[in-house]
Structures are given as C-alpha cells and as structure tokens.
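Removed: one protein chain of the complex. Kept in place: all other protein chains.
Should a chain be cited, it is by its letter among A, B and C, assigned in written order, with residues numbered from 1 in that chain.
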Amino acid sequence: MSEHLPALLVVVPLILAPVAALSNRPRAAFAAAFAGCWWALYASLALLTRVRSEGVISYALGGWAPPYGIELRLDLVNAFVAVTVATIGAVVIPYAWTSVKKEITEDRIPLFYTAFLLMLSGLLGITVTGDVFNVFVFLEISSLSAYSMIALGQDRRALTATFQYLIMGSVGATFIVIGIGFMYVMTGTLNMADLAERLPAVMDNRTIPVAFTFLTVGITLKLALFPLHLWLPNAYTYAPSAVTAFMASTATKVSVYLLLRFFFTIFGFAFAFGQMRLNMVLMPLSLVAILAMSLVAIYEINVKRLLAFSSVAQIGYMVLGISFGSVLGVTAGLLHIFNHALMKGALFMAMGCVMYRVGSVQLSKMAGLGKKMPWTMAAFVGGGLSLIGVPLTVGFISKWYLVQAALEQGNWLVAGLVMIGSLMALVYIWKVVEVAYFQEADSDVEIREAPLSLLIPTWVLVIASFWFGIDASTTAQVATDAAELLLRGGS
Amino acid sequence: MTPVEFVDIVLLILLAITGIAVIRTRNLFAAVMLAGIYSLVSAGLFVVMDAVDVAFTEAAVGAGISTVLLLGTLALVGDKEHKPQHTPILPLIVVLITGGVLIYGTSQMPPFGAADNPANQHVAPYYLEDSYDETHVPNVVTSVLASYRSYDTMGETAVVFTAVVGVLLLLARGPLPQRIHHDGEWITVRPGTTREELAAQFKAETEGGGGGPEGGGVDPGGGADPEDRGDTPSGEGGERG
Amino acid sequence: MTSLPPFVLFFVGALVVALTKGAVRKAVVLGVPLVGLGSLWMGAGQDVAASGPQLLYQLELIGYTLTPFRADKLSLLFGYLFHIAAFLGFVYALHLGDGAPDGSVAEDVGEDDVVGNGTATLQHVAAMLYAGSALGAVFAGDFITLFVFWELLAITSVFLIWARDSERSYATGFRYLIIHVVSGVLLLSAALMIAHRTGSIEFGAVPLQGAAGWILLLSFGIKAGFPLVHNWITEAYPESTPTGTVFLSAFTTKVAVYALARSFAGADPLIYIGTAMTFFPIFYAVLENDLRRVLGYSMINQIGFMVAGIGIGTAMAVNGAVAHAFADVIFKGLLFMSMGAVMTMTGRTKGTDLGGLYKTMPITATLCIFGAAAISAFPLFSAFVTKSMIMVAAVDEHHYIVWLFMLFASAGVLEHAGIKIPYFAFFAHDSGIRTKEPPKNMLVAMSIGAVLCVLIGVFPGQLYALLPFEMDYHPYDTYHVVTQMQLLVFGALGFITLVKSGIYPDEKRAVHIDAEVLYRRLGPWLVRTVGGAVARVDAAVRASVMGVVGSVLGAADRSHGQMGPLARSWPSGSMVLWVAILLAAYLLFYLWEFGL
Partner (left out) sequence: MDDRVILRVGAKILIPFIMIFGLYVHFHGDYGPGGGFQAGVIFAAAFVLYALIFGLGNAIQVLPPKAAYICAAMGVVIYLGVGFLGIILGGQFMDYSVLAYSYTGQHYGIIGVELGVVTTVFGVMVALFYAFAGRRRVDS
C-alpha cells in the first residue's frame, strides 16, 4: 500500500469530494472532508519521511513509464510543500465546521466541503506531479474550487472579488498553459525531468524566452507577486473565514513552489538566473512588494484586508529569498513557505473568530476585544509576533536566513530593507493591538470569547509557529537540503 | 497556394471577422450567436489541421452547449451592454505592441506539421508506433487520453465536476445571504427573506424605539460600507463586457 | 551548584503576582528579589568564584548556540545589583493597591496618587517582568537572547509609563516604545552581520570597525542615552508614576552600560561620547524646573562617567564604570524615591511649586540629602569611591582634557543634583504646602537606599571584591579627599552665590558674576551660549527630521492610503490591461537578455 502513497495522497481527497457531494448532509460531508484532510496529512508526512531516507520517489501512473505516461515525482522540495498544504488543511477543517455553519447557509454546506476537498486535492496534485500539463489540470481544479468558495462570503463584494480573481486566475492559468505549449513545441515532451534534459539542446531558439515569459507572468500572477497581486486583497477579505485561512496559507505557496520547479528544475538555474537573469526581475519586484504592501497594510482599516496586503508583502519575502539564487536564499524562501503558512493561518483564523462573534473585522469594531476575547486576541498577538519576526517564532527563522542570504552576497541594502519591512509589520500589527487592548469597548455590546472549536485550531497554529521557531532544526534541515537539490538543478 | 492553404486562409479571415464582430456588437444576444459561429469556424480550422477529436469537442461544447448556457444567462441578465466609458485606444496600443513582440518572439517556432519538429520526434512517434501493440486501440488520441495520460483526463473530469459544484453553490440553492444597509447599520439577511418579512422583522426589533421603517426603506446591497471606502472596485459598473 | 536563569524566577513571580492579592502578593514581590539574590549568590556566584565563567542551559538554534545564562564576574555584579534594585523598588511600591496612601492626600493632587487595584496589578506585573528582562539581558550569552530581552525591556517598561493613565503619558510611552524598538532592530541587524562575518552569535567584545560595530554601538547608545538619542530619558522618566520611575531609572540604562562594557570596553569614541554626556545635560538640568526631569538629566550625566570609563578601557576604568553603575542605581534610585514621595504626597514636582517641605517631611528630606551627598561624591558616600576610579584612570591614561571636563561636570552634579534637588523641594521659599511623611514602606525603601550609599562609601572593599578585574585601589588617600572637598566647597559656594544674588535659575545676570573659580566663571556663560547652541542645534535637527518624516508620510498616505492607487481595488478591465502591459515588458526584457 505504501508504495502507492504518492497517488493516494491526491486521489483519496479527490474521490471523497463527490462522496461528500452525494451524501448531501452537512455532517457526512464534513466527515468526508475531515477524513480527506487528515489522510493527506498522514500521507504527506509519510512521504516526506520516505523522501528524506530514500531520496526521490517516482510513481508511474497506469504503469506507463515516463515520459510516455504521467509520472508523480516527489523530492524534498515538493514533499515539504505537500506537508505544508496538508498541515494547514488538517488544522483548518475542524475550524471550518463551526465557522462555516455561521457564515454559509446550511443547504450549501455539503457542496462547500466538496469544493474544499477539490481544492485540497488540486493543490496536492500540483505539488506532487512530475508532468507539466498535469500541473495545469490540477491548477484548474484548485482555482475553480477556490473561486466558488470565495464567492460564498457574506459580503456582496465577495462576488466582485471572485469575478476579478476568476478573470485574473484564468489569465494566469492560460499563460502557464501557453508557456507549457511552447515548451512542448520545442521538446516534444511534458515530463519535467525529460524537459530539463531536452531543453538545453534548443536553448538557442527564440521560442524559449517566450515560453519563459509566459510562465513568469502566469506564475507570478498566481502567486500574487507585486504588481500582479491585484486580485488578492479583495479575494482574501471577502471570502468566508475558513476559506481565507486555508487559501492564504496554501494557494500562493503552491505557486511559489511552481516558480521554483519551473525555473530551477526545468529551465535550470544556469539558464534562468545566468542567462535570463530572472533575479533582475524578481528582486526589485519582491522588494517593492515588501515595502509598498506593508505600507498599504499600515493604512488599512479592515483587518482581513490588512492581513491580505501583508500576505502580498510576505510573498515578497519568499520570492526575495529565491531571487538570491543561493542555497541560503532558496532555503529562506522555502522555510518562509512553511513558516508563513503557520503564522498567516493563525492570524486569519483569529480574525475568523472575531468575525464569528463580532460580525465584522473593521478596526473600529475591534475596540476593547483584548478584554472581551482574550484568547482570540492573544492568538492574534502570537501570530503577529511571528509576522514581525520576533525571536523564538518562525518568522524570525525565515528573516534570519533571508538576511544571511543577503549578507552573503554583500547586499547590505536588501538586508536593511528586510529589517525595515519587519518594522512596518510591527506597525500594522501594533495598530490592531492598540485598538484591541488600549481602546475602550462599546459597553452596550455583549461579546463573548469565541467557541473552543474555533480557538483550538487557531492555537494549534500559534503554538506551532512558536514550536518551529524554537526548534527549527528539522524544518531548516529539510529546507536546506531541498534548496541544495534545486540548485544542483535536478533531482 | 495549395487548396489546404486556401481553406486555411479563408477560415482564418472568417475567424478574425467573427472575433471583431463579437467585440464590436453591443447586443449581447448577437455576441453569443457570433461566439457560437466563432467556435464552429475554429472547429473547421481544427479539422483542416487534422485534429478531428478537438474539432468535435469544439463543435459540441463551444458551438453547442456553451451557446445554450450563455443564452440562459442572457435570459437572466438582459441582452444590452453598457456603453464603455473609456476609449479603447490605450488597450489597443498595448495589444498591438504585445502582439507584435509575440509575433517576433515566436518567429523561430518550428513550422506547423513538419515531420522533423521536436514535437514530432520524441513522445509522439512512440504513441503512433507502439500504442496499438500495447492497447489495441486504433484511435491514438483515445489511447493517449484514456490510458497513457488517463490521470490528466481524470483531472479534467474533476474540473468539469468542480465547475458544476461552483455553479450549484452560487445559483441552485436560492439567493446568497446579503448584507444590507438599514438604519445606519449593516446586517446580514438570510436568503429567502422577502421585503415584507424584513420590514416586519425591523418593526419587531425597534418596537418601542419608535417608528419602524417602511418596507421600502430597505436598500438591498446598495452602496458600500461607509467605513470601508476604497474596497469597492471603482468604475466596475462602467466596465462590464 | 548552579541556579536557574534569574529571569525565570521573576517571570514566574509576575504570573503569581497577576493572580494573587493582598498579603500574598506583597510576600511574593518582596520574596522574589531576595530569593533570587540568594540563589544567585549561593549558586552561580560560588561556581564562578570557584571555577570561572559559566555557560549554562545552552541550546542550538539553526546552527547557532544560544546561551540564556552566562555567569561571570561582570554579569554577576549587575545581577546582584538588579536584584537589590528590584527589592528596593518593590518595597517602595508596596503600598500600591491599598488605595490612597494614608488617606491624607489633598483633594487636588491629581490622578497619580490614588492608585486603584487594577493599575497596581499592572504596575507590579510590569515591574516584575521588567526586572526579569533586565536580568535576562545581563545574563544573555549571545546576541539573540540579548535581543529578546532587549525588546522585552522596552515592552514591559512602557507599561510603567502608561500606568499613569493620562494622554501625555500615553503619547510619551509610545515614543519611548518606538525608539527602543528601533534600538532592538538595530541590535538584531548588527547581530545578523556579526553572525554572518564571524559565524558566531556570542555576545562578547565587538571591534568598532565596519557597519556591524557601529550599528551595535548605536543600538546600545540609544538605550544608554547617548547625545541626540537621549531624549527618551528626560521625556519618559517624569511621565511615569512615582513608583514606576524608580524601576525605570534602575534597569534600562544600566543594561546598556553593561552591554557597552561587554562589547566596547576600550573603544576610544566612547571616551568622548561619555565626556559629552557628563557635560551637556548640566545646562539643561540647571534650567529645568521639573525636579524629576532634573534627575533625568542627572542620569545622563552619571551614565556619561560610566561610558567614558568604559571607553578608557583599562582595568581600573572599567571597574570604575561598573562600580559607578552599581552606586548610581542606588543613589539615583534614592533620589527618585524621595522625589516620588514628594509627588505622592503633594502631587507636584515643579521646583517653583515646592519648597519648605522639610517642616512636614523631615525624614524624607534627610534621606534625600543622603542621596544628594552620595551623587555629589562626598567622601564616605558611594559615588566618591566609584567615580574617582574613573577620574584616576583618565589621568593615568593621560586624558587630561577629558579629566578636566569630568571635573567640571562633577561640580555641575553637585550644583543640579546635590543641592538643587533637596534645596528646591524641601527648603527654599516656603510654598505653604503642609503634608505628611509618605507611607512607611516608602520610608523603609529610602532608608535602605541611604544605608547602602553610606555602606558602599565607608566599606568600598566589599564592592571592589565583586568587580570584574583585579586592581589595587584605595579611594581614601589625602589627595583624593582634599581634591574632592575643594571641588565640593567651591561648588557649594557657587550655588549660594547664584541663589543669593537672585539669579538662579534665571539666566540674564550671568555677566555680573564675580569669578574666582574657573567653572564658576564659565558656568553661566556656558549655560547661555553653549547650552543655548546645543538646544538650538538639537531643535533644528529634530525639526528637520520631523519635517522629512512628515512629508514622506504624506506621500505615503497619498499612494498607499485607503484610496491610494496601491491600496484601492481596481476594475477588472484595468487589471487585465495591466497584465498585458507586463507581458510585453517581460517579453522585451527576456528577449533582450536572450540577445534578440
């Protein structure tokens, strides 16, 4: 059984999706989603353990040898990302039960869990596959399900946000498939490893930079790298709480993984960074993302939107790490994928708790919440500390690696800008803390602490963000090994 | 000019004309019909390019079902398009430049259909030569889609399923809950509540507080949350289509 | 036998304090520092004496070694000091939560005196955490641990300022927090660079070359109150509660002194920075009316001696610096306590509002004079045996000009702290205020402080034995005593002359001074010109910096604010157009890189 784990990781949640739809009862659909998420967590952890001990796992679907059939190929990089996605899924799903009951009408709940499972399996499918067209197929599954879940937000503006995300996401996916098409035209293969082998022979053809362009634009659109992030803030703001928490912690991360996979494994580090100088594009954009988006977050008064802009800035950190093109830098990027998933998940879940009790996440509505919802706001502060990068939190580990990577290249300016970014994070987190703890609440509004079913998952992520900040040895080791693997240009 | 090339050119010209007509027309009903024609012409083009399966799908889905679904949508939203507020000059320039660069960029692409193309040198010949021995399916397209790459097809099936999940989530279960503005407060209204019921609800809630609102005082979803300026996409109304 | 990291006890104590009330709480706040001191003395203290520096509880973090508890003679000295300071502070603050002290406070004394239970809990918990953070920072063996406690110091102490619960204290606290967070970020930046260069994050000597060293120095300097970044001291201390200021004065700046001694002993620029610090606050102090702010300036001045001592860097100088830090915590604490007592009982701290209090607060007045004598370095008081080491070291190292400046500053100390504080508060013209002695616990705390001042002054050997370096120094030789007495007598004469001629603290009469003593002739002139110039430059720099910050923020608001192009939502059409533009741009870039 265990040799089938690469396929089962994806297809078990996938088959549970129609099962959840067919059951047509909230409780049964939830059970299916819960089973799917925890199965994914188990399978991804088992796979990561196996990859660490045995090296790359290749799984030939249908028994057809690659490149003729489709291959699932797991190395440290995508096993790590799969664990990230599955972890968040497993934590968010129990949270979703209570949160969704409040925010979504009951007759929609079974289909909601169906969409949730589809999104999970879509993201996992993108992560584990070794075939570029397959990437596109699962990208469609995850995107379509994400659109429909975002549209369920209580606010009418969720519909506009979804529409824009739909347009932009489709443009991104189309660009990716056009890029894949050009690569196929030049090589006749869709298998990643095979592509990496066959591309160098045709590198002198002008079609390759065109493919490269489409992939850059498509992927950076999907991962919301400034200035292609425009779809993100509204989508995160108006989606139901559980969806925001799940999406913010996984969807863009998987796109960051795609960036790594396409430009390091397939095109190869030497071509992408040496000849095409991808870092010349990524580094300035990520720096602007960090600074400009943090600044926007400082001025924002809707806390979910504030966190969404902060996400764009944090994505900047990941891409910045990658843009260094060094082991340290890519390690920082990979670590931040996992670390940011933990902290932003916790923060959005805390906001979900506020939404649950207060019905709004406007800053003005949060006055005095520090007293009324002490655990929720403490979780927010915990996640916020990590976002700022305080030692003993995961955020610190990421920033440490990032600054070390910058210093390694003598890039003092970038190192300084990263520190400034941290300060700006401090300001916007403080803004919320100030309102919640130091402003007097409306005394006539009765607000209780959020229910335990919401608090426990939130705190699991908060504690995890401290745990992996204190004992970063495992995550850092995996990320470093994965980064070395990527920079060696193969598997 | 060979007959095939002649057909190619005619079809491409037709395609371009239909495309421009779709953009130009302000009548959405006409646009939907033209889009169907566009699909049909593309299907023809695919036939000429020897991609019969693709042509078949394009004809069935693009010209058939999509048209019906689009018409169904028009029945819900009306068939008039707002006049655009902006002149399309800037987009036109951008598209021309981007297109020009793209044409330049792809000018070294291998010629269509040549036997020595990389695309026809690697995996494709294997399918052509060995697939019958391995699967005994005469149609290579079917054996690739349903066997060699059946995992992709599984994904596509899931995509189609996802689409219906999305549509049903949004459409089939009655209206979504709405946030409405009432008496300076934003409240969430469960779906299926009529205006009369709402008014009654408000009256009940504000009893003693004097003067419950009229039924018409409820303004479903109009305007933006006053505290939330800047979140509403500006100019969205004028940009439809 | 080793002991737990000292901060642990305090952090646990803070939790207990938060959960308890009344007698139990009082026992805890007094017990924690005493138990901590005992365990530190018996545990790590004995180990260090027996087998040298101890590195305890080390753990690995991403390839670096964290050392949360490093005990050696330097850190132990500060460790003992902070325990004593915490004990004194808690004794002084013991009445909090009991309602108005003695029930005898005048109605109009303001909001600061009647301390409710909630505020008392906040203050006790914050103070406990604050003291724990200071201990954590002092025993930190690496920069990361140091950074954590460095920031904790800022975060915990700010509550002591906010505890006053007024608009002004809130704003002040916020500025205080910002500058300390900046200091922390600088510390972290420097730590990153050092780790990058040396591969180690050990908190040890750092050469003052390259960006890392200077950034680190700036970070420490902010906490130490270096010139131009000193404002937080004089802003924040007078804004805190009477009890809060006692804690504030003990920890933050001394942690910085410790850090400087640890990393920058012998760094030449510190000599001049330190000298400047001894020197410039005097002018402000003489002009200042708020007596607690006067003490704030005096604080900078005293730290200046320590910084200069660290800069000189010889064994005697560094010993002198840390010994002076030890003495300073106690006598400055005593002075802040006496002013706090005055403030608690009268609600005022302005020199012009007070006067004649010796009639109703004789004990407080006496104890205040003890503190004043100590800070002025009277023989048989603590500063005499500590400050003189720095002065001697300066002469030994041929820093004669520095020595002259320090001498002048010493006279200035007498002027503004030694005489002005007790004189304006307790004597001078009778303000007509009639009050009572402060609560007993305050008197006890002040008495302990006064006794310690004398004990150190009379038996300096005990303190000297704790100092980090071996040395042979005897403060009580004829030369020292005579020099110091001369200085003190002339200083006192100067003050009397100024007051009797009716020109103190008014400055318009400076020309008439009949000058025999160098500093006295210079003094008023310097007050007017140099002091004025410093103030003008300071104000100009501040104004221009604020101007730049303001315009940057304005621009940021326009582009990033709610409706700015970067923050608002875009129409879908514009988004797609934008994608097309980017596609073209990327294409051109890549085709260019590709070689067209």
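Just so we're on the same page, a residue touches a chain if its C-beta (ideal position, glycine included) is under 8 Å from a C-beta of that chain, and two chains touch if they have at least 3 such contacts.
This structure is a prediction, so every number in the text was calculated from the model and none was measured.
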Chains in view touching the one left out: A, B
Subunit B residues touching the omitted chain (full complex): 52-53, 55-57, 60-61, 64-65, 68-69, 72-73, 75-78, 134-139, 141-143, 145-147, 150-151, 153-154, 156-158, 160-161, 163-164, 167-168, 171-172
Subunit A residues that touch the omitted chain in the full complex: 4, 7-8, 11, 14-15, 17-19, 21-22, 59-63
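By our rule, only the chains that are shown with their structure count from here on.
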Chain centre separation in whole Å, for subunit B relative to subunit A (CA means): 26
For subunit A paired with subunit C, centre-to-centre distance based on mean C-alpha positions, whole Å: 45
Distance between the centres, which are taken as Cα means, of subunit C and subunit B, whole angstrom: 66
Numbers and ranges of subunit A residues touching at least 2 other chains: 160, 164, 206, 209-210, 213, 234, 301
Set of subunit C residues in contact with two or more other chains: 562, 567, 569-570, 572, 583, 587, 591
Subunit B residues touching subunit A - in the complex, by the definition given at the top: 102, 104-110, 117-124, 126-127, 147-152, 154-156, 158-159, 161-163, 165-170, 173-174, 176-179, 186, 188, 190-191, 221, 224-225, 227-228, 231-233, 236
Touch list for subunit A against partner subunit C, complex: 160, 163-164, 167-168, 171, 175, 206, 208-210, 212-214, 216-217, 221, 227-228, 230-231, 233-234, 275-277, 280-281, 292-293, 295-296, 298-301, 309, 390-392, 397, 400-401, 403-404, 407-408, 412, 415-416, 419, 422-423, 426, 438, 470, 472-473, 476
Residue numbers on subunit C that touch subunit A, as the complex places them: 60-63, 144, 147-148, 151, 170, 181-182, 185, 188-189, 192-193, 195-196, 211, 556-557, 559-562, 564, 566-567, 569-570, 572, 575-576, 578-579, 582-583, 586-587, 589-591, 593-594
